Structures are given as C-alpha cells and as structure tokens.
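Read through the structure below, which is laid out as structure tokens, and then see the notes.
All protein chains of the complex are present and in place, except for one that has been dropped.
Up next, chain A:
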Amino acid sequence: MTSQTRTAGGADPEQPAASPDPPAGDDHAGNDHAGHDHTGHDHAGAARRRWGGIGSVEILAAILILLVIFKNQVSALLSVQSLATWTTVFVSVMVQAMPFLVFGVALSAVIAVYVPRAFWARALPRHPALAVPVASVAGVILPGCECGSVPIGASLIRRGVTPAAALAFLLAAPAINPIVLTATVVAFPNNPEMAVGRGIAGLVVAMIMGWLWTRLGRQEWIRLPYRPDLEGVSKARAFWTAVRHDIVHAGGFLVIGAMAAATINVVIPERWLLTLADNPVLSVIALAVLAVLLSMCSEADAFVAASLSQFSLTSRLVFLTVGPMVDLKLISMQSGVFGRRFAARFAPTTFVVAVLVAVAVAAFAF
C-alpha cells in the first residue's frame, strides 16, 4: 500500500535531468532500485544471486512447509471480523481477476510471438496522431477488464507500436468494450444516456491521453521489465516463456493492488461518503477518488454506481469514467510493467483528464 501512495504522490527521486538511460526497448538499465522495497520480501535476495546451495525453490518449499504447520494460527486471525472480511475481499479480487489476467497475458504472448512486427505497421496509420484514434476505437473489441490490458499494452510497445497508440488502446479497452457498456445499460435501465455518456467519455479520454503522449510523452519514462529474449527459440517455447514472465510479473503487482483495494474496502465506512453527496463539486471529487481507491473491475462498477443513488448522475459518470482507467491495482501494475517514472506521470494525468472529460460529457448529455 505504501508504494502506491509514494508513486501516486509523484515524488521521483531518480529523475536526473540528463539521464543517460537507453530507450525503452532496452529493458536492462538498473534504475529500478527504488522499485524493490515494496515487494517487501525477506527472501528477495535469493533472486539476485545464487546462494551456495539455497535457491528460490528451497525457500519456496520452506515457506510452504511453515504455512502448513502454522495453518491453524493463520486461520485463527479470521476470528477478527474485519480481518476476515479483508481476506474475503482480497481473495475475491484475485479470483475475479485471474481469468482476465491469464487471458490478457495469453493474448499478449500471442502478440509477442505469433504476430509479426510488420502487421502493426500495416494495421495502424504511420503517423502517431492518426494511430491514436484507430487504437482507441480498437479497444471496443477487447472484452476484458483492466488487469488484462496492461500486459497487452506492454506487449504492443515491445512489438514496435507507437506508445501513444498502445496507451490509448490500454485506456480504451476496459472502458468501452461491449461487456462493460451492456452492464451499464442493465444497471441503469432508467438512464440509457449513462452507457452512451460512458462510451463517449472513455473514448475521448483515451484519445486525449494518446495525443498528449505524442506531444509531451518521453520514451525514457517507459521502462519495460527485462524479459528473456524471445528470438531464436522455438515458437512454443517463446510463447510459454512470455506467459510465465507476464503472469509472474503483472500478477505479482496485481496482488499488491488487490491488497490495497481490500484495505480500502474494509477501512472506508460508507456513511462518511454520503455526507459529501449533496455538494455538486465535492460529490464529483469524492466519487472520482472512490473509483481510484476501490479498484473495482470495470464490469462491476456500473452496478455499484447505480446503488450510489444519493449522488448526482454527473458524479456517477465520473466514477464510471475514472474507474477503468486509474485505480490502485492499475497503478501498481503500471508501475511494475511500465516503470515507476511512467506511472507517476501517467496515472495522475489520466485522472485529471478523465474527471474533466466526464464532467463535460455529463453537462452535454444529462
């Protein structure tokens, strides 16, 4: 949880003015020291170098044996009701996300291994400013929630797609795909303009962010994690290598995000929130922040928005627009997959753009 706050705070101690870092394609540069601490594992040193006879497998075995021995002590923690609820919410966020993560990872491995680089050059307009809207609209075809789109976005960048287009796709896919829009229609049977507004706002935010990136974005902010070279091995082996790498990497950051979301879920009492519902400005800010903190999957958030009936439709459209694009588990995954310098800029900017666009769309539509 601490790492999110630090990242979101925007402080970036490792931002030298004249960085000699290589561009994103070279994933090796060692500027990631700051990224270590938040994994917070005592055994992390094992990953760095091979110890005498003790490797990760031995440590893993030891952990598992200890867990089985102390199973009853661990279970006893659940007699505390808030801890039990935390554990239930954490496990359910993970269970809910796993199919989407695995699907996204498999698709990104297909992109990495089986789709030739030349395909993207043909499929997308050469000019980044034109590629952005095409990629945003392409987000319609990916029925998934946000956890799957992060590895896919990274895979597109690795395959030479211009980052602006890949980022627009990453933002658009979870926000405007058919499942999400259908869920919104079902959740708001009396307000069909909600689904329309959501689709428009999502598309507009994705395009604005893509264009902003072409103007202001810097390649060196993106630092994809080192992934073993997929060239020169059999296709099948390359595929499974990519799958393993992405599951372990994106999945690990998903766990961190899920823990943060479960904490918020248990800690924030609903009654605090409702005191803000009457003020038009505060209610927009409150639901925008809530969307970030709750980190709900984009297929579910419409139902939650429908039940927040004390809030204005405008603030609820903000909730639905921000949620799929910025939330704790996304920030965690983005900082893991694209690097912290990227996430520290991209997430707050997306947040502001999403709030402004949603309010504008609401003013026009409602």
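Some observations on this one:
Just so we're on the same page, a contact is a pair of C-beta atoms (placed from the backbone, for glycine too) under 8 Å apart; a residue touches a chain by one contact, two chains touch by 3 or more; residues count from 1.
The working rule: contacts and distances are computed from a predicted model.
For the chain that is left out, the UniProt protein name among "Response regulator", "ABC transporter ATP-binding protein", "Membrane protein" or "Cytochrome d ubiquinol oxidase subunit II" is "Membrane protein". Contact with the omitted chain, checked across A:I111, A:L124, A:A262 or A:I331, is made by A:A262.
Considering A:N191, A:S283 or A:Q334, the position touching the chain not shown turns out to be A:N191 (whole complex).
Residues of chain A in touch with the missing chain: 20, 22, 26, 28-30, 32-33, 35-36, 39, 41, 43-44, 46-50, 55-57, 59-60, 63, 67-68, 71, 74-75, 78, 81-82, 84-85, 87-96, 98-99, 101-103, 106, 183, 187-191, 225-226, 228-234, 236-237, 240-241, 243-245, 247-249, 251-253, 255-256, 258-259, 261-262, 265-266, 269-271, 274, 294-297, 299-304, 306-307, 309-310, 336.
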